[in-house]
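Every protein chain but one is kept in place in this view of the complex.
Let's look at chain A:
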């Protein structure tokens, strides 16, 4: 395997780390800013991906839709109070063309509800496409392919 450009690697890993912390700190309003305007974000079961089936539990194909999710979470949706904690692996860069880079990284999202116990809520991998511009990376698409196909209660906070 080839070693990815360390600058590129650093850009992507930094974005992933900041992305995880943004959600875990509850700064949901900042989360859409990791994406370009014309983006795709989806959370889909690995059993669907492996069988060529497209249904996702979240499917947002515009930044506006990400904002709508955040507004709904803040104002409308009812879910167990919780903290999330993202553990994200170093990214593996799978390709690059012009200023578009593709990469994958493993993640585990731990969840702590009011009973105080921390459980593995969702484990899987990010399959990503980034736009690298002006020394920064932004997400063109992020597909969260989750192994944990039995979702505990419900999945409210983005992965």
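Simple rule for what comes next: a residue touches a chain if its C-beta (ideal position, glycine included) is under 8 Å from a C-beta of that chain, and two chains touch if they have at least 3 such contacts; residues count from 1.
Everything below uses one rule, namely that contacts and distances are computed from a predicted model.
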Exercise. Have a look at "Rieske (2Fe-2S) domain-containing protein", "Spermidine/putrescine transport system permease protein", "Cell division protein FtsE" or "Polyvinylalcohol dehydrogenase" and point out the UniProt protein name belonging to the hidden chain.
Key: "Rieske (2Fe-2S) domain-containing protein"
Quiz item: For the full complex, which residue in A:36, A:67 or A:108 touches the chain that was left out?
Solution: A:67
Self-check item: Of A:57, A:92, A:110 or A:123, the one touching the omitted chain in the full complex
Solution: A:57
Self-check item: Touch with the omitted chain, as defined above, among A:14, A:77, A:99 or A:118
Solution: A:77
Exercise. May I ask which residue of A:28, A:45 or A:145 touches the chain that does not appear here?
Key: A:45
Exercise. Go through chain A and note every residue touching the omitted chain.
Key: 43-45, 47-48, 51, 53-65, 67-69, 71-72, 75-80, 149-156
